[in-house]
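Omission of a single protein chain aside, the complex is shown with its protein chains in their original locations.
Chain lettering (A, B and C) follows the sequence in which the chains are written, and residue indices restart at 1 in each chain.
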């Protein structure tokens, strides 16, 4: 469905980098969920450029909710949230010279030159602001149901963060972190990688690790709507994500079953596994353990170094030195985006499994207030 | 949509390991596509257990097409293909003792104990036979349009195969290979890994690499229906797949943009990239280069070594030594499954882009014969 | 989705009139629902030609369930049911001469002559046998939840049946009726209309009225997934249905609001309307009253009288006198088809609203047996 994701709870994205606004429509959300504008602002601030590590484009992310919220709570009908664009410098972009590894050329073929090319148009990371705003509504709702989601930078350049350990504690740590890492010295080491890239007019890639805590067992489907299918579908919607692995992921390739099969244990009716190499999913269905996955994040394509490319209007070879304002790495700013995308997928899976009202199940019905 | 994948061309799966049959319904396929039963049989034979490296379960894969084919060609209406089950030994399975890393426990929670547990039921790899039969119809149709798909074992245990090099040649090589590898000594090295696992009553994981050659530029969508989203959704439907990465994938994490951005070149109207680190996809849309991706394949969960687990009927801890007939590694047999799943996703993307008739575009219309 | 209907519970149809079989795959059905082959057979017998009023084609409707049922209950995974074709006389059909008001010409354009034209192929009413078999599973499950569905012939030719009165009683009456009418002398009057058409080598149209009793209030969506949208989408899937109206339907056109608005009453917490001109639906959402709708059923296109038509192979005008075995009216045999289609739509709406397990909610979980 192109720019819409989700079967029971769905999100539709719209907007271009230098257009009037970016935004999203959430449909199928349970009625009665508290919508806290501070929480939306808090999520947006996590994604916002904030330091020497990020682009110098200033984004105020002034948003308004056009529909679907009444007296501070979701109505259950479509919620449209719009974030105005500002501080755009369209002069920085010239049409026809494709930025390597960016969507410019592919978009030109697909849209026959009708695409809004300014700042990457609809392909810009700017659109992820709308995803993060959606997360500002869904993440607190999930938390009230005991489901918490957190993402940290697991790698950037040659530096790595430690893996999730005590997942609940780690997620709480990340919620309040200005820099989303878990290990003690990880921030400094990773920040240095990013600064090194910046200083050499370059960019650097990375990887993230996400944990979803509190998902009940029995969610998801075998085959085409496995939890892995649904999550990866949503995650690969983010332009910079080029790999997704669950649990041990590619770490399974060299391993023996006897070493990586997760031993199952039970006590007082509770069932768990001693290890969680399967990332909380067996046969496409949650097993009650935390869902854990990693995303590969490619380096920002736009760099100030000269690169070989083509001018697809003139049909000739040329070079490009990308001006404009760009992030030397997006692995930090992508963390709240991944949290939000995961929240969307999880809310949809829960709505499929338990019906429309699940997410607001503990909330008082509004008319009784 | 649970067991259905695809928006314009869709495939619906059904069946259980020890039930009467497994099968699939293809809907939205263009009319007039030649259906060659030998080609279906050829694909099924690639997946079939065939040597000491595989399970000893003999699968004849006797199939019949119930609908959608008339005088040897697709009608354009739903094509149902059914593969009978045989050689089932249900006595090998006991209900209640969960096999670690298999779907047994998660399925029990989801289906409240109503699931057909024999041989893994609907979660069994047996269902992939239906996918491969579908591939036997779609892969030759794609080939007539100049689109070729090939998958090789890129890793198994500690041994690796070389990457795709000359993609068109390599795909042709794989089409006729009894063992899907590219490097000269890869078969022997990888076969030894599998035999070593088998001899120690264990299993071993692996990874595959797939190339899709000939996809035109401009296919796919930004955001939620990116080519990566669509392909990964389908691929993660296969139970053993725990990771999917495109192009360099997780290899992007330590890299600088200046090194991994793909330089673009043009000559005589043709546009290509000098490297293909993005795996043929930018911003979710094909750029005309081959689409290249890897899948992580976990070790077969069922092993003959004793493992800790629970009996979820008795609600107690126990151990399991899995009897029955199992593959020490499924990385070989999964290759035609991945080819077929990729073919389904590609046919759907093409039907979305170019309409219902695209796949049969070069075929003579039937009534003119 | 072409031959698939439903978002949470879905049904996929396949088959041709003179092919090997017709069938359906149900996906998303709750686990633990009792599947009674006698009930399926009973539904199929309601649709079967049974008297001088029907075609002389003998249909045994021998069916088998290939998957999704284990120990007499649904597993929750896809249920494939197949009904073999027999007693086909393909010689009765000549390709190229279009039967007026039938799909022959439109299908030829769409499928470029690749369609299986024998007996109407995939467009044949034969495929409705698969729908009715699905009803044989879903209707009893709905009944256990207190939801009953019944359809009667409300008109055939110039003769009419009385409308639903005491809906619950009327549905029970229809369940056991050999001829689906409510009024005392309706059977004789309507049968005479059909016989008169038959005797003049002609066919005759009709209309049906359906009631769905017991649907809770609050099901359905505003706008595009209104209960009317979902039901009509499914009902217009039946080839002969050319009109669908809810409640008063086209009877609203001449009416004043003061006369046809349904007055609302309440007592002891129960809410109802004094009339039910809205057919149980307001703003697309059930209001707790029975859902009532009518379908217009066109006369069987195939008649033994000479008609003007074209030979689309020879590209010339010609005439046709349709041989073969046809029903002079299908308004009787369509009643169980409409019951089944309504059941599919209702089960999907309930699964969307209340989640996967709703339909089996009162059933014991299987593993506890």
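Here is the rule we go by: a contact is a pair of C-beta atoms (placed from the backbone, for glycine too) under 8 Å apart; a residue touches a chain by one contact, two chains touch by 3 or more.
Nothing here was measured: the structure is a model prediction, and the numbers come from that model.
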Query = Considering the full assembly, with which of the depicted chains is the omitted chain in contact?
reply = A, B, C
Message = Just checking the interface: what residues of chain C touch the absent partner chain?
response = 1-5, 7, 13, 98, 100-107, 109-110, 122-123, 127, 155-158, 197, 200, 202-207, 217-226, 228-230, 232-234, 236-237, 239, 241-258, 260-267, 269, 271, 273-274, 277-279, 281-288, 294, 296-303, 305, 307-310, 312, 315-317
Ask   = At which residues does chain A meet the chain that is not included here?
value = 1-4, 7, 10, 12-16, 19-23, 25, 27-28, 31-32, 64-68, 70, 73-80, 82, 108, 110-116, 121-122, 313, 357, 360, 365-369
Request  = Pick out the residues on chain B that sit against the missing chain.
outcome  = 7-8, 77, 222, 352-356, 358
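Convention: only the chains that are shown with their structure count from here on.
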Inquiry  = For chain B versus chain C, what separation do you get between their C-alpha means, in angstrom?
reply    = 37
Request  = Between chain A and chain B, tell me the centre distance in angstrom, where each centre is the average of that chain's C-alpha atoms.
outcome  = 27
Ask   = Just curious, how far off is chain C from chain A if you go by their C-alpha centres, in Å?
value = 44
Query = Touching two or more other chains, which residues of chain C qualify?
reply = 7, 77
